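Questions regarding the structure given below will be posed in turn.
A protein chain is absent from this complex, but the other protein chains hold their places.
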Amino acid sequence: MALLDVRDLAVRIGDTQILKSISLSVVPGEILGIVGESGSGKSMTLLSAMRLLPHDAAMSGRIVLDNDDLTAKSERDMCAVRGARMGMIFQEPMTALNPVQTIGHQVAEMFTLHRRLSAREALTAAAAHLTKVGLPPDRIPHDRYPHELSGGQRQRVVIAIATALAPPLILADEPTTALDVTTQAAIIDLLKTMARREGAGLVFVTHDLALIAGLADRIAIMKSGEIVEEGAAPAIFRTLQHPYSRALRAAATLPPRWRATPLQPGAPVAEARDVKVTYAARGLRRSPGVNAVDGISFTLAPGEIVGIVGESGSGKSTLARAILGIQPIAAGNVQIAGADIRTARGPALRDIRQRIQVVFQDPYGSLNPRHRVETTVAEPLNLLDRAPTRTERRARVEDVLKRVGLTPADADKYPHQFSGGQRQRIAIARALILEPQIIVLDEAVSALDVSIRAQIIELLKDLSDRLGLAYLFITHDLAVVRALADRVLVMQAGKIVEEGPVAQVFAAPQHPHTKELIAASPDLETAIAMHEKAKP
Amino acid sequence: MTAQTLSPNLIIGLVLTNVIAAAAVLSLIWTPYDPTTIVVEQRLLAPSLEHWFGTDHFGRDVFSMVLQGARNSIAVALIAVGVGIFFGVPLGLWAAARQGHLADEIISRANDLVFAFPALLLAILITAIAGASATNAILAIGLFNIPVFARLTRGSALSLWSRDYVLAARVAGKGTIAISRDHILPNIANLLIVQGTIQFALGILAEAALSYVGLGTQPPDPSWGRMLAESQTFVALAPWLAIFPGAAIVITVLGLNLLGDGLRDLLDPKMRADR
Partner (left out) sequence: MVTYLLQRLLSLGLTLVVATAVIFVVLNVVPGDPASYMMGLNADPQALAQLRQEMGLNDPAWQRYFVWLGNLATGDLGLSYTYRVPVTELIGERLGVSLPLTLMATALSLIIAIPLGVMAAARRGKITDAAIVGATQLGIAIPNFWFALLLVFVFATTLRWFSAGGFPGWDEGPSALQALILPAIALALPQAAILTRITRSSLLETLSEDFIRTARAKGLSEAQTLRRHALRNAMIPVLTILGLQFTFLLAGAIIVENVFYLPGLGRLVLQAITQRDLIVVQGVVVVLVAVAVAVTFLVEIAYMLADPRVRTQRQ
């Protein structure tokens, strides 16, 4: 018998139909995965079940929890359901906790609120429960505040809150998206353990097909407020019917890089020698700084694509900035086409800058909202010795826009008129306009939905092949590196711990950190295969 | 512009500020009576058709005085805002561009220093040695406005300097000044406009307060603050002397604040589709 039964759920905010007739159910002990891209309504489905939709949302349909019709309940009665019979975990552990309350108190509140325990009893119960989620008081004192914890630890606190009263149903909304892959694996394990221990049902919402393939018993694929396909995992992957599900699956499985013609050897276009970047501690007292980048050397051959992989805080983005010459280097040097970026001034520096350009992660933050596309894309022309005329400028902008798959008319629009994927194309056009030898791509596809991500990767590959562009591709995502790069450098704590050709490193990783990263990174085919082996 | 973007705040604000601005402009070419002419036999007349707002203890026409007072109040407050923007914005931009360096530190400390002196204190200091005048009121209020704009500019510019599009501009070889001009300033302009109307309103209040205690506009130039000071002795006898200039101040400040709120709603990037 179903633990949660949702029938014909529809939600409308203003004139926008967010959800159209969603029906789904979860039985006790089952893990239901809901997969979809941004805007598909998957988070709204969870919030509807909690009856926590925005005030201006209109909802219809029935939501039944354990034979209890939630849609008929008063707000007051819903308060007794939330937390006690249905726990929820959110995406952003950095902001999901009250910054001015200790973690112990935030968990204890569950017991004072629903179990009427005294403050002292509640704190004892909270301590016991925090220990269960891997935060024993001797390691993480429970009088700490959220900002004193890492992202993974904060997510453990959020899980502790959601599971404190052993609710029969747990709802998780992208609970690991903001975390590093190794942390993600640990959090998923914890969630599974916590759900299984009490025989609870778990609804897990994510955009990551590979992740959910290894986790869920049943999967529902959502698009524009509808469930387009649903079935038991892993069998569903063999029988996908809906064209959208098939496209999603194709996009999630990036084919590995394969070069038809090997790279032509040549003098390196970029070379880093023992680069160190130090962040000085600010303030009056001089304290020793932190080495964000700690002695890194590598070379980049013409047309070569090098992936730099690491978790957050490994120093990979700082390294990118050092190579671009916008981050002071403490020691070592960076040479672009044989010229030292540290000592170059005036025309020499302009020459270097013409050879190396950049694309950043956030397609929203990397374009000035007040500039037309033409102004944005033409900005690097500033580096030319002779300023182009208006017509020349326009011609170059239109030309490069066409190259990245946009139209000349797009030059007159503003960034907000484009989707995320299109904006990233504009950012690539800006990097291309001077026909550089190198483009640094700093997490350039990380903020995109999988289908868009596949298109941008295809574009990047194509541009590199046709123009002989070398990329320095910085990412946390191993799948992207495998799809794009010739060579990979694995970074940890400011150092390169392993490097080599992509195929070799992925097939036989040497360093424990590389092994850990590869093991923790979900891969759709592997996940399906393993799942099938476990459940024949 | 659709009806939705024209909020009631904006409309009322525009109407009120335009009425006051019109009064100020009108007073340049016409007032019903000469606001400085003393007619002893017509003193303390209640509002009537001849004297819409009545007359004061010297028999001067209050309506004419209020009209001309608008001109003085607006001039003082507007110039003071101009001083604040002219010096404060470049200082703030510079401090943000040199974040963590000596220049930033010096500018920030200097801001702290001026912030410890409210406009009134500055006016007291200046007046104590230079005597009271409208110019000194401008100087005092303007000086106080500099750190207001410098802080606002620095704070919002700092968050913009870490934006990816600014980093991309640096990779495109643009220098500090070009980035401040092309990327920072256009993105904080709205904020400055809104703060400008707020400081304008505060300037009107400050000018009135200074004139009220005799540190601002001097006789015979009419000023709302001084009219209120002079009305004090007669308030029981002739309440209109206190009511009209006071209401003029309230309307001006209310209009400017509503305009500021309306502009913020209109220009706030959060309300727009670009994010």
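Side notes on the structure shown:
When the chains are written out, they are named A and B in that same order, and each has its own residue count from 1.
The definition used in the following text is that a contact is a pair of C-beta atoms (placed from the backbone, for glycine too) under 8 Å apart; a residue touches a chain by one contact, two chains touch by 3 or more.
Owing to the predicted nature of the structure, the values given are computational and were not obtained by experimental measurement.
Of the candidate positions B:Gly59, B:Gly82 or B:Gly246, contact with the hidden chain is made by B:Gly246. On the side of chain A, touch with the chain left out of the figure occurs at residues 50, 52, 75-76, 79-84, 87-88, 90, 92, 95-101, 109-110, 113-114, 145, 147-148, 158, 161-162, 284.
Touching the omitted chain from chain B are residues 109, 112-113, 115-121, 124-129, 201, 205, 208-209, 212-215, 225, 228, 231-232, 235-236, 239, 242, 246, 249-251, 253-254, 257-258, 261.
To be clear about the criterion, only the chains that are shown with their structure count from here on.
The distance from the centre of chain A to the centre of chain B, with each centre set as the mean of the Cα atoms, comes to 47 Å. Those residues of chain A that touch chain B in the complex are listed here as 282, 321, 324-326, 349-350, 353, 356-358, 360-362, 364-371, 376, 379-380, 382-383, 414-416, 427, 430.
Touching chain A in their complex are the following residues of chain B: 100, 163-165, 167-174, 178, 182-183, 186-187, 269, 272-275.
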